[in-house]
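Complex shown without one protein chain; remaining protein chains in place.
Think of it as A, B, C and D in the order they're written, each chain with its own count starting at 1.
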Amino acid sequence: MPNVTVRGPEVPRNIEALDPVFTVSGLSVFYGDYEAVRGVDMTIGNREITAMIGPSGCGKSTVLRCFNRMNDLIPGARAAGKILYHDEDLYGEHVDPIEVRRRIGMVFQKPNPFPKSIYDNIAYGPRVNGVKGRMDDIVEEALTKAALWDEVKDKIKQNALSLSGGQQQRLCIARAIAVKPDVILMDEPCSALDPIATTKIEDLMQELSRDYTIVIVTHNMQQAARVSDRTAFFTAEVDHAGVRHGRLVEFDETSRIFTNPSDKRTEDYITGRFG
Amino acid sequence: MPNVTVRGPEVPRNIEALDPVFTVSGLSVFYGDYEAVRGVDMTIGNREITAMIGPSGCGKSTVLRCFNRMNDLIPGARAAGKILYHDEDLYGEHVDPIEVRRRIGMVFQKPNPFPKSIYDNIAYGPRVNGVKGRMDDIVEEALTKAALWDEVKDKIKQNALSLSGGQQQRLCIARAIAVKPDVILMDEPCSALDPIATTKIEDLMQELSRDYTIVIVTHNMQQAARVSDRTAFFTAEVDHAGVRHGRLVEFDETSRIFTNPSDKRTEDYITGRFG
Amino acid sequence: MAILSTPRSAVQLASRGRPLKEHLFRIALLASLAIAIVFLAMLIIYVVEEGWPRLDATLWENQPSIRRPETAGIQSGIFGTLWIIGLTALMALPTGILAAIYLEEYADKSKWYNRLIELNISNLAAVPSIVYGILGLGMIARWMQFGFTIMTGAITISLLVLPIVIISAREAIRAVPASIREGSLALGATQWQTIYRQVLPASIPGIATGSILALSRAIGEAAPFLMLGAATLVRFNPEGVWSSFSVLPLQIYSFITRPQEEFAILAAAAIVVLLAILLLMNSVAIWLRNRYQKRW
Amino acid sequence: GGDAKPSGDSTSSAAPAQSSEAGTALSGEIKVDGSSTVAPLTQAASELFGEEQPQVKVPVGTSGTGGGFERFCAGETDISNASRPIKDEEKAACEAKGIKFTELTVATDALTVVVPKENDWATCLTTDQLKKMWEPAAEGKVKTWKDVDPKFPAEELKLYGPGTDSGTFDYFTDEINGEEGASRKDYSPSENDNDIVTGVSGAKGGLGYFGFTYFEENADKLKAVEIDSGSGCVAPSVETAQGGTYTPLARPLFIYPSAAAAKRPEVVAFLDYYVGNINAIAKDAKFIPLNAEQEAKLKADVTALKSQG
């Protein structure tokens, strides 16, 4: 077993494993005719950090983007199966994807600040959601929570693109927080960052998991081990017709996955025998 | 220490550690005014596989591309220091970069077959180098060496883009072999491939290292451990002026690097404490 | 914490009444596009309807006539236009493509002269065509003493479309991924070998598309010929590059300026012919583009 | 840019001198440019001539009288159409280039002043009234018909006329305003007589002028005004123009062949044809033919030109 530092006991937290925010059952995702992910069942616990790992192309991002219906924006993309969000069917007919995304924020692989001032980046979400007044407070609060306030408070009107990569990513997290979401999804949030910035973001995630439910995709096993409570391991399998589909192989507490996985493929992957 | 399978004793080979193909001393590489890599010293042994690892942006590709002077093609790119290739200064005045690239082949991260037939892809290199006749033999030989002949021999006139990703990458290796180079450089050759294709390429590298000197950049530590004889670990460091430069931290036999690194930073990296 | 105040089980994901505004916006956008298209349709219907009585073989079999507008044709204009376009293709396309190769593959952008060439080309693309007419009149017809001939017209039009050819050829060349160039160079190919054997073949569909569109712009030009005094009543087809000539757009212009109603009909019919040629060229260009769109 | 030289082509197509008897197949190109008023006449001639000599090409440009002379005196054309006699400075330009020419009067025109059919007040206008409308001093001041004559209604006066590069404009301004080119500038100029037709017929207070033939073509939409130059109102017509009573707006129309061109057999043949059939051509092109006296002079002039050789 790799010599990795596993989160868990050393950070005592109130883990409510049986209070699910998302309940996924039989989820398959299609791009046109291609079934990119097949038959996923998992639950995301409230105010936990759930990590999704697996080799490239196994469908981690695809599943993540179902949680806030970002896939709706891709022509031809379609989800089958069920995702319950607090008992409500996320793909139900009456559900407004825009409202879904307001509740379920997202942070992307490449920091994507808008080419506007830092202030306007944070204020954008509240504004488009019709929040009026006290904008300064909202901005300060979000930046503070994202551990960025001290670094930028003197240049809040500067263009966000002038920040460093790590700062930009924290800005994107602050931007997500500013609309007061319930869940934050992160798709490889550190893969474009240097080690120091990565450490800062990891610390921030820990911090945020007190108030928010977090789902993170990472290709860095060590990161999953360091920050998450639960880990889902995906891989891509070729079916009898020769088509590759992403599958969920194992989903368990992170400590179990990294010390005592129950599936051979999980073990091979985390020990570096493939991938 | 991570539980990784290290190449070495189990594959008995005639390692001529002291027969250097490249001798790098004090190499710094600039993009315009930016010094991307600073002060690298290393040697590449004849018919060895040398791996270069390190976090993103630390200059692995930059150094690799100095070995066949591909950096010449980037406006403003410039190398300082010395690279000897078999005692000849690679950046000497009389040296023709085109001749250099003929001797020192390269395989890229994303398979980049030409949009032509498989046959023409292989024949292209010999043709531009003025090789006449026996082209069919050359093509067959190269494809055989690249372990692709059996898979494609019936569709040699088909467009290379119709091959799968893994096949395309082997085609690119075959293409490099066809000009009978001395050295093959590979820049993350498997990062766009699935695990099975990756395994095939890794086997092929082992096979090729009987005849060729191979330098490979990878972000996958396990891969470096599996295939290489020597490993160079790079990282990016911030100097007193706040500028990031790529540095070579440690260069040693692969087994040493992965079991008993002499530098704390190497250890941190391979144990997943950062990166 | 606002979070805590959201009762988890009572979430409401239904929309908050945005769709109407969204819908109107979308409809407004589509309407704008539709206006342009409806306008084009109206124009085409109008000229076809106006020119209908004259849309028969006499139109291209006969020469223009001042005496018999009702049977006058446009043959000399069609041939003049073909000559001009043919010569323009011979002159502007190779020059433009070579220049594009230079700028994309060789030019070092840090050199002032290369930046000057680039800036100059984008400026030339915006120079009014009537100014090219002045260039043709002052430099080519008079100073170079090429007179008011096909040659003068073709050179003038070549210079006029050259920037367009260069810009579109550059785009096509740029669309060839850098990995193809790197792959070739890494095999020891020289730069020209790489360009000639990899980049050009891969970009030919794009270059052809751009070239056809550039030539179709050239076909419709009238203003420069106005300055070049291309004789308006030409009752013979050109026989060589030193021949007098007229072109279709200029004939149309001269028909518009005649008093008899028959000439207005003739103008409309000639416009239909001109538009048909253009539509044909556009279709070929679009077909080429769709057929050979990015293969990597 | 004033250093125009003859284009190498216009004179090189001359075949060796040869008698131009009918029946000999001739070839070559005769370049004609100039007045848009006269162009239909020469074009008609060229079309008819083409039936006899299909190998001879006669491209006819319409650069206006002035524009035509400019190219003619630069040696770029063989024949220049003109709706006014050549000016002194144009003569000088020709002389400077060594270009000799002959003036041939080929038809008559009656400049016709037109108003819309619904205009019931202007049946006859005096030359003074025309001057009052058109002189430079009228610019911005004479805005309604009432400004021209208090008897007229206060209808807005909308003026249309040929552009400044036309011989018609030169002739009209010379005769009415007393100085060539002197005109108010705020009228709608157009080389396109059709524009004048649409413009005048579309505005109740409209007034314009152009060649008689255009009026005849559009007599259903327009009304020709009689002109009183001191000896009573005279309506424009073939008879008044030929007979010399439609003054001062009846005018001769010219072509100017160059002497050098007149040595080429195809040009000679063309001129012979043109002059030999002048009244048939004029009729065909709907111009006012020459009277007998004018026709005799034309024939004599051409004979003189040919014998200059």
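As a working rule, a residue touches a chain if its C-beta (ideal position, glycine included) is under 8 Å from a C-beta of that chain, and two chains touch if they have at least 3 such contacts.
Note that in this section contacts and distances are computed from a predicted model.
A.B. asks: According to its UniProt record, what is the protein name of the omitted chain, chosen from "Phosphate transport system permease protein", "Amino acid/amide ABC transporter membrane protein 2, HAAT family", "Acyl-CoA/acyl-ACP dehydrogenase" or "NADH-quinone oxidoreductase subunit I"?
C.D. replies: Answer from the UniProt record of the missing subunit chain: "Phosphate transport system permease protein".
A.B. asks: Out of all the chains shown, which come into contact with the hidden one?
C.D. replies: A, B, C, D
A.B. asks: Given that one chain is not shown, which residue among C:159, C:176, C:208 or C:233 touches it?
C.D. replies: With C:159, C:176, C:208 or C:233 as choices, the missing chain is touched by C:159.
A.B. asks: Pick from C:177, C:201 or C:220: which residue touches the chain that isn't shown?
C.D. replies: C:220
A.B. asks: Quick one: which of B:64, B:100, B:146 or B:236 touches the chain that's been left out?
C.D. replies: B:100
A.B. asks: Residue-wise, where is subunit B in contact with the chain that is not depicted?
C.D. replies: 85-88, 90, 92, 94-96, 98-100, 103, 141, 145, 180, 182, 210-212
A.B. asks: List every residue of subunit D that touches the chain not included in the displayed model.
C.D. replies: Against the left-out chain, subunit D lists 1-2, 4, 63-70, 73-74, 89-90, 93, 136, 158, 163-166, 173, 179-183, 185-191, 195, 198-199, 202-203.
A.B. asks: Since one chain has been left out of the picture, which residues of subunit C touch it in the full complex?
C.D. replies: That gives, for subunit C, the contact residues 18, 21-22, 25-26, 28-33, 35-37, 39-40, 43, 46-47, 50, 94-96, 98-99, 101-103, 106-107, 116-117, 119-135, 137-139, 143, 159, 162-163, 166, 190-192, 213, 216-217, 219-223, 226-227, 229, 249, 252-253, 256, 264, 267-268, 271, 274-275, 278-279, 281-282, 285-286, 290.
Note that only the chains that are shown with their structure count from here on.
A.B. asks: Can you pull out the chain pair that has more C-beta pairs in contact than any other?
C.D. replies: C-D
A.B. asks: Averaging the CA atoms per chain, pick out the one whose centre lands closest to the mean of every protein CA shown.
C.D. replies: Closest to the centre of all protein C-alpha atoms: chain C.
A.B. asks: How many Å are there between the centre of subunit B and the centre of subunit D, using C-alpha atoms for each centre?
C.D. replies: Comparing mean C-alpha positions, subunit D is 84 Å from subunit B.
A.B. asks: Where the centres are mean C-alpha positions, what is the separation of subunit B from subunit C, in Å?
C.D. replies: Those two chain centres are 47 Å apart.
A.B. asks: Please report how many Å separate the Cα centroid of subunit A from that of subunit B, as a whole number.
C.D. replies: 34
A.B. asks: At least two other chains touched by the same residue of subunit D: list those residues.
C.D. replies: Where subunit D is concerned, no single residue meets two or more other chains.
A.B. asks: Quick one: label the inter-chain contact graph as line, ring, star, complete or other.
C.D. replies: Contact pattern: none of line, ring, star or complete.
A.B. asks: Any idea which subunit A residues touch subunit C in the complex?
C.D. replies: 21, 46, 85-88, 90, 92, 94-96, 98-100, 103, 180, 182, 211-212
A.B. asks: Report the residues of subunit C in contact with subunit B in the complex, numbered from low to high.
C.D. replies: Residues in contact with subunit B: 108-110, 177, 179-190, 193, 197-198, 202, 295-296.
A.B. asks: Taking the complex as given, what residues does subunit D use to touch subunit C?
C.D. replies: Residue list for subunit D touching subunit C: 1, 3-10, 29, 31, 33, 39-40, 43-44, 46-48, 50, 57-63, 67, 71, 76, 190-195, 197, 214, 217-218, 284-285.
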